[in-house]
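See below for the structure under consideration.
With one protein chain held back, the other chains of the complex are shown just where they sit.
After this line comes chain A, so read on.
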Amino acid sequence: MKQSKFSYKLGQFLMFAGPAGILFCAVVVLPFIYGIYLTFTSWDGVANTKPFVGLSNYQQAFTDAAYWAALGRTVVYSVISVILVNIVAFLLAYAVTSGIKGQNFFRAGFFIPNLIGGIVLGYVWKFVFNRAFVAIGDAITGSKPDSLLGSPSGAMFALILVSVWQYAGYMMLIYVAGFMSVDQSLKEAAMIDGCNSSQAMWHVIVPLMRSSFVQCIFLSTTRCFMVYDLNLSLTKGEPFNQSVLAAMHVYNQAFVYKNYGTGQAEALILFIICAVIGVLQVYVGKKGEVAA
């Protein structure tokens, strides 16, 4: 049999990519299409009938003030978290590659928060905010301070703090890999040419690590936009529903308020926003990438 024949190529392709392709279709593509179909119905999640209602779910999604408020909070939360996560992760990575004593221990230590699931993490930190911090404040000042989780801005701050704590270790690993991939000789060459070490860092090492930045920012952005577990266990949207982020609002809309179609439409809008931001950011990031 000729190896250049189309049927042979197709057969080869299906043999290797087929199983994964079929599974991908079955668990991602088909549900996604079905999900889009559901946004055109007023299904409540349980009924046998799925009445077709055209675009009214989208209309409701666009007029749902609580949804846009949640989305606004998500943007604020994500922007601050992404910036902080990456700064902290980069500094940690720098610290644990600079040859300090016990750096492997520190690498493991900083990574561990990422191994704890978001739900557990939320409950642990809830205890810290509500009890531990209050008790410490009590011991120092003599009067019990209010828990951070009791005010809307405090709750948002708590969410950001815990996210940074959780993700920084993970992003640190990617930055560590980035640091390791930059050949030491390049830095030495720059130093010989008269750079001081911060100039070498800024003008030689950081540009060469660009792909690490692109990856880290992409990962942290999408994770922050879709965050649900931490939101649920740490604040549950409280106080006053002022810490409900987009994913939580979508879940409530679909399953608690039983507007499945509207919830699905809102989820789709969230997906599109995420996809656009993600693609744009990777495109811009990749464009200026340099190879050593």
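Assume contacts are C-beta pairs under 8 Å (C-beta built on N, C-alpha and C of every residue); 3 or more make two chains touch, one makes a residue touch a chain; residues count from 1.
Going forward, contacts and distances are computed from a predicted model.
Only one of "Lactate racemase domain-containing protein", "Phospholipid/glycerol acyltransferase domain-containing protein", "Carbohydrate ABC transporter substrate-binding protein" or "histidine kinase" fits the UniProt record of the hidden chain, and that name is "Carbohydrate ABC transporter substrate-binding protein". Interface note: of A:150, A:207 or A:278, the residue touching the hidden chain in the full complex is A:150. Contact between chain A and the absent chain runs through residues 19-20, 23-24, 26-27, 44-48, 66, 130, 144, 146-147, 149-150, 215, 237-242, 252, 255-258.
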